[in-house]
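What follows is a structure written as structure tokens; I'll ask about it next.
Removed: one protein chain of the complex. Kept in place: all other protein chains.
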Amino acid sequence: MKISYNATAQLVIALIVILVVSILINNLTLNLIKTGLGFNFSWLFRPASFALAEHPLPYSPSDSYAWALFIGWLNSLKVIFYSLLLSTLIGTCFGLFRIGKNALLRLVSAGYIAIIRQTPLLLQLMFWYFVAILGIKKSIISPMGNLLSISNQGINLLGVTLSAEFTSLLLGLSVFTSAYIAEVIRGGINSVNKGQWESFRSLGLEESIGLYKIIIPQALPAILPGLTSQYLNLAKNSTLAIAVGYSDIYAINDTIINQTGRPIEAFIILLLSFLFLNLFISNGMEVLNSMVTRSTKL
Amino acid sequence: MGNSYNYIKYIKRVAFSNALDSIISLTILSFGISALVNLFKWLVFSANWSVVSLNLPLYLFGSFPGDQLWRPGLWISLFAIFSFITLWGPRWSWLRKSLPFLWVSYAPLGIFLLAGGFGLSAVESQNWGGLTLTILLTSCSAIVSLPLGIALALGRQSTLPVIKNLSSIYIDTMRSLPLIAVLFFGQLLIPLFLPVGLEINRVSRAIIAFTLFVSAYIAEDVRGGLQSMPKTQKEAGEVLGLHPFQITYLIILPQALRIALPSLTNQAVGLLQNTSLMAILGLVELLGVGRSILANPEFIGRYIEVYIWLAAIYWIVCTVMALIARHLEQQMTLDKKDF
Partner (left out) sequence: MPPIVKATNLTKSYSKGIFALDNVCISVEPGEVLVVMGPSGSGKSTLIRTFNGLESFDSGQLNILGITLEGHNNDERNIHRIRKRVGMVFQQFNLFPHLSIIENITLAPIKVQKKKKAEAEQNALLLLSQMGIESHARKYPSQLSGGEQQRVAIARALALKPELLLFDEPTSALDPERVNEVLDAMRKLAEQGMSMVVVTHEINFAKEVGDRVLFMDSGKVIETSTPDIFFLNAKHERSRKFLNQIKK
């Protein structure tokens, strides 16, 4: 009796889903016929004929759409990678400030987290781009001589030039994500049993040594999953690059859709790029996670 | 007697316990104070707030027809009034019991007030904008995606493979996509999936896209709550002879939702912030209004004033939402103690 009931329920659900999907596909086909576009990917190999300001590999407008998309993908990876490092660094600092014993640092950290987390990332990115970078009035600011010079054209750090678009995206993403990472770090450290703190204190160990040797190794297993999901968010949020004019995978997709009028195909490419990117980050973190679990032997 | 002496010792302990600590504290104090003083000076003397004061109705209501402004005005005021009553209002039990219904009816009421009909003149969705549109997008998406997300979470926990797999595929795919891609899908691709000749407006399409996206995240939060439930609760229900559906709806789900509440709050706050993405996809919600004002030659270059003003509004609304959620959390723990 029970089995047949379950089977019927599943069959009904499956039928409904198939029905809805086929209606949608039918509508899509009719619409595509009406617009006369059809569905194919051969346009990928036609020349893109738009210029890209930033390309880690050689690129010219006569290259194909496919190559332009690949360059966009590399640009995405580049900004994600550096933001990931920078946000982890800033986030760890603020996370530790938040639980430290200096009350002023605690206050500063709490304020930072409250402001950053309660305002939209897009607004912050626009602020970094239009106010912090493009708003620089003086031609060049060099706080550290030749090592670092900042102008409204971007940043020159140790001879490496970063464009204004890349810089503002990097700073915006890193600052935004760091506030979340700070909370992940704080949560992880708070998840360690209070007895462990008392235990190392009663042995006369310094706070910094205890934190480094006793607390953080035990907090890591709790921190890593949270960190992974923040990294995935960071990767997804990097698509807001379009708001500051940085040519990431999404921005290039957008340009291509405007040029070719093929949103369905471009959307499928975008979807696949992100499935791949997510797999990349999750697997990387999985490796890290297993390394930590093995080394802490918990 | 030794009170001031103790304060000095307290300050010494929390900020000046050793040389490094003292250097850090003094640096923060000097930088912090000078930053605050400069910020205050700038806010009061240097900033030109006309870009805000001259456009106040735009920020709040977009280009809603001037003679009908009372409608979004009333709706926004209700948000403030409901929030105030929830947080600081009297503790009359009839009022407390009706609050959930007030909040649930808030989104439909908004659509009615903005769109018109039933005696109100119709206003096209192109004229909706500003904070009103931001809150409309948030409340409508939230109210639809919550039940959808719960259903997906239960689906993913289901023992029936078809339901379980369909839910999992949907949730995982949606969560791997950037929101802007989903919103883009909503604006450009949804029309292609509709029957030829049928059109729905941009606002509805945005709400559909947000709902599709957020429900996948809500589903995972609810699943987290479901998974943290001890098995004994289910067994206790079975021992009482309850039907599996009854166990889920009467015992498991209420507790799981209470556990998931903090992360659901984060989703709601995130949703409100993310409605700003519609500014680059053609809607003039709060951030979109800011962008269009900055494009006006009269106010060109007034970036800082506009961004600070927008940040302040977003911050206040998000903080109010977080406060209400915390209130709800406390309410739920109180209810538990009553039994």
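By written order: A and B. Residues from 1 in each chain.
The criterion applied here is as follows: a residue touches a chain if its C-beta (ideal position, glycine included) is under 8 Å from a C-beta of that chain, and two chains touch if they have at least 3 such contacts.
In this text the structure is predicted, and so the values were computed from the model without any measurement.
Novice: If the hidden chain were put back, which of A:Gly154, A:Gly187 or A:Pro217 would touch it?
Specialist: Once the missing chain is taken into account, the touching residue is A:Pro217.
Novice: Considering the whole complex rather than only what is displayed, give the residues of chain B touching the chain that is not shown.
Specialist: Its contact residues with the unshown chain are 6, 9-10, 12-13, 17-18.
Novice: To test your reading of the contact rule: which positions on chain A touch the chain that is missing from view?
Specialist: 193, 195-196, 198-206, 209, 213-214, 217-218, 296-298
Rule of thumb we're sticking to: only the chains that are shown with their structure count from here on.
Novice: Roughly how many whole angstrom separate the Cα centroids of chain A and chain B?
Specialist: 21
Novice: For a test of understanding, state which residues of chain A touch chain B in their complex under the given definition.
Specialist: Within the complex, chain A contacts chain B at residues 6, 9-11, 13-14, 17, 24, 27-28, 30-32, 34, 101-105, 108, 114-115, 117-123, 126-127, 130-131, 135, 235-240, 242-243, 250, 254, 257, 263-264, 267, 270-271, 274-275, 278.
Novice: Which residues of chain B touch chain A once you look at their complex with the stated criterion?
Specialist: Those residues of chain B that touch chain A are 13-15, 17, 21, 24-25, 28-29, 32, 159-163, 166, 173, 176-181, 184-185, 188-189, 191-196, 269, 273-274, 276-277, 279-280, 287, 303-304, 307, 310-311, 314-315, 318-319, 322.
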